[in-house]
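With one protein chain withheld, the remaining protein chains of the complex are depicted in position.
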Amino acid sequence: MNMHRAFARRGSKAKWWVLIAIVVLAIAPFILSEFYLSILCEALMMSLLALSFNMLFGYMGQLSFGQAAFYGMGGYTVALLITKLHFNFWLSLLAAVAVAGLLGGIIGFFCVRLRGIYFSILTLAFGQLLFFIVYKWHDFTGGDDGIQGVFPPDYLKSPVIYYFFILLVFLGVVFLLWRLVNSPFGKIMQGMRDNAVRTEFLGINIARYQLIAFVIAAAIAGLAGAVWVPFYRSVAPFYLMWIKSGEPVMASIMGGPATFFGPILGMFIMTFFHAWILGFTHFWPVIMGALILVVIFFLPGGILGFAQGRMTNRRKKGPPSKG
Amino acid sequence: MFLQAENLVKEFGKLRAVAGVSLGVRKGDVHAIIGPNGAGKSTFFNLLTGYHTITEGRVLFKGAEITRLPSYKRCQLGLTRSFQITSIYPKLTVYESVLMALLAHRRMTLNFFASASRFCAEDVWRILEDIGLAEQAHVQGDSLSHGDKKRLELAITLGNEPELLLLDEPTCGMSPEETETTIQLINKLSQEKGLTILFTEHDMGVVFNIARRISVLHQGQLLADGPPEEVRSSAEVQKVYLGGAA
Partner (left out) sequence: MSLDVLFNQFMSGIARGALLFLVASGLSLTFGVLRVLNFAHGSLYMLGAFLSYSIWKHLLIPVVGFYVATIIAALLIAAIGLVIELFLLRRLYSRGWPEQLLATYAVVLIITDAVKWGWGGEFLSIPRPKPFTGAVLLFDFPFPSYNFFIILLGLGLVVFLWWLVYRTRLGDIIRAAAHDREMVSALGIPIPWLFTWIFVLGSLIAGLSGAVSAPYGAIALGMDIDIIIECFAVVLIGGMGSLPGTLLGSFIVGQVYAFGIMIKPELALANIFIVMAVVLIIRPWGIFGKPER
């Protein structure tokens, strides 16, 4: 029974953190300069990308090195529809999610036939294929130049107002993902992570369920990219590159892949850190690589994983005795 | 016959692990498969459950052929197995593990929004109480003792609400007390719930205690197949397995 109370206590404590975070995020645009507001917007959308990555990694046990490709494709879909076809903004967003999800379905179909390391490298390969296609197809995608002049509708042009739109999307997706990981499907995902054979012998078609998860993750990544691009007003091929795919990986590992909020924390740290670092160097991959190694060797479980471990230890040891 | 194996053969390269075994399991029976090490018991189990592909032969369950069916489909038909080396969920709690088995069996897993703990609570607790793990419902799998892990393994298979339960060495590594508890549990499952049970065992005490039918495998072939007294008194079985007079 002690365990029950401990869990309940931890749950309500987490609720306070969430509430504080929402309040802080709500007043942020009135405190921050436009520059930092822009970084915050990027952090929010990249956090969705990180969450989509961790849905597959922390919750399902598969490492995807190509998530950024779906983020980029979402962005490109919106960019192309708005600039070339003058599509309605909202329909473009919808189309972007659909395109990302569809690509997730096609790529996922092949990837889920493999497990572990092989799955991971295949995701990298497909991600690079998408990058390569976008990069080379100059006539359609603008190739190396990318696409500029992607504007949201007039009523969303103000950065502060768009920020609130981004915040709404962020909170909405976080809520849906939270429900997902606690739903029956979420439990099966965790089952596949912990013991795929056992789950298979409970009657679950592993490939099918992994494909569904992959499509959902791709759609979320696509939505994140689609919402980000009109804010930034442009998109470029590097959004789909394997190095960009490394960012949600690093953020999740650093924040704590075994927790729900770890990737968000990691991505916030990463985005602001990156913005600061860009001030004096463009050598970002080496920093990402070094940080990944630091986390693997010195902070396994990431920041939140480490914090959780400390709390559990303290609980196990109990209050200090009086002597 | 509830489950029928016809001339099952499994070859690993040049090794014939199972060399043409035909046997049938009757509905409601408690049927044991015994044999010395290397007789092919586990491989035979793996053929029945779809863990290995069948080289030759057929398997029928409830009259329908399942030879080429993937393992997850056989589970959906009501054929569930436990593993000799416990195969549980290290990071999930006892409660969650059993819940997952129930959700999987009842095809409730494509729900992406509702909270999983809302479902099947009564049935989960019932199974946990039957197995004796109710007190440890919120303990993580890898924190359990070995004996409890084996019980969790059994609880998970029960959560899958099987019609035919295949147990691979259910008392392997158990203390005498735990073995006794497991025997009683298997009896209860057979008598009260009407489960058909097929199990492999090394512990002859367990086998002759609860099995109503025994099949003996030796070097991948069926040596004897019948009620316990018949098998016990068979000269061939004694020669090969029981090592002389029983």
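A and B label the chains in the order they appear, each numbered from 1.
The rule we apply is simple: a contact is a pair of C-beta atoms (placed from the backbone, for glycine too) under 8 Å apart; a residue touches a chain by one contact, two chains touch by 3 or more.
Nothing here was measured: the structure is a model prediction, and the numbers come from that model.
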Residue of A:Phe35, A:Trp90, A:Phe280 or A:Phe297 touching the missing chain in the full complex: A:Phe297
Contact residue for the chain not shown (choose from A:Ala96, A:Val173 or A:Val249): A:Val249
Selected from A:Leu102, A:Ile121 or A:Leu299 as touching the chain missing from the view: A:Ile121
Interface with the unshown chain - residue positions in chain A: 57, 61, 63, 65, 110, 113-114, 116-118, 120-122, 124-126, 128-129, 132-133, 136, 242-243, 246, 249, 253, 283-286, 288-290, 292-293, 296-297, 300
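FYI, only the chains that are shown with their structure count from here on.
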Intercentroid distance (Cα basis), chain B paired with chain A, Å: 41
Chain A-touching residues of chain B, taken from the complex the two chains share: 49, 70-73, 75-76, 80-81, 83, 87-92, 96, 99-101, 103-105, 108-117, 119, 138-139, 141, 156, 159-160
Chain B contact footprint on chain A (complex, rising order): 3-4, 7, 176, 179-180, 182-188, 190-191, 193-195, 197-206, 209, 212, 216
